[in-house]
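All protein chains but one are shown at their positions in the complex.
On to chain A.
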Amino acid sequence: MSKLVITDLRVTVDTEDGPKEILKGVTLTINEGETHAIMGPNGSGKSTLAYSIAGHPKYTITGGTVTLDGQDVLAMSVDERARAGLFLAMQYPVEVPGVSVSNFLRTAKTAIDGEAPKLRTWVKDVNAALQQLNLDPTFGTRNVNEGFSGGEKKRHEIAQLELLDPKVAVLDETDSGLDIDALKVVSDGVNRFRAREGKGVLLITHYTRILRYIEPDFVHVFVDGKVAESGGKELADQLEAEGYDRYLKPATA
């Protein structure tokens, strides 16, 4: 099972002028096997939603609930959420100086599984995951995200997705900054993950082009901290043609 239910989620961030509400009541259900695309203009709160699900300390939850298979996600620490089966591919992955990719991956896998992976199969799995994402085998010796190109950072996120094998993946603009070849490589990785039994995906994007490679079951338009409209993948085509203007204009018509 893997069912992520977000109900009326309200989130603020602290600013110099006091708390500012960013998410204004987000409701969304991702059933197992479903891929949902969230599309919205810059600053609409997409990353805030992603970070809030993952538990970033910068964001304060002021209302609503998030459950994964009925478990209260908001009550969990960041690492507990990951161990419960949530994964966030970040828009801006963080550099961790002095920590090698292979050490990082092994430590994460051990934490998620509750035991160290079998050395032989693990090395094979890591090499395969890196290779499928067009990452050099020596990648494992580099420090996490340090000096990675934008594309390498995103491919490294998807390599982690495949290796850590969560229940639900939140992908925050994994497509941004990728050229067309890298976009295909990353999309293939996400599709391999989706092909596994019962996985849920929340695909956050600003552009429709990734949806040509990763076909969503549902598309949600995200504006000003909440879902403004939901539909099937045809909604993406409509956004492609019309842009977000319709949602940004005051609803006088």
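Brief remarks on what is shown
We take it that a residue touches a chain if its C-beta (ideal position, glycine included) is under 8 Å from a C-beta of that chain, and two chains touch if they have at least 3 such contacts; residues count from 1.
One rule holds in what follows: contacts and distances are computed from a predicted model.
Between the names "Phosphonate C-P lyase system protein PhnK", "Fe-S cluster assembly protein SufD", "Tryptophan synthase alpha chain" or "Succinate dehydrogenase/fumarate reductase iron-sulfur subunit", the one given in UniProt for the chain missing from this structure view is "Fe-S cluster assembly protein SufD". Screening A:5, A:61 or A:99 for touch with the missing chain picks out A:99.
Touching the missing chain, out of A:23, A:37 or A:112, is residue A:112. The missing chain, though absent from the display, is touched by one residue of A:31, A:143, A:176 or A:191; that residue is A:143. Even with one chain removed from view, chain A keeps its contact list with that chain: residues 54-58, 75-83, 87-88, 90, 93-99, 103-104, 107-108, 111-112, 143-144, 160, 164.
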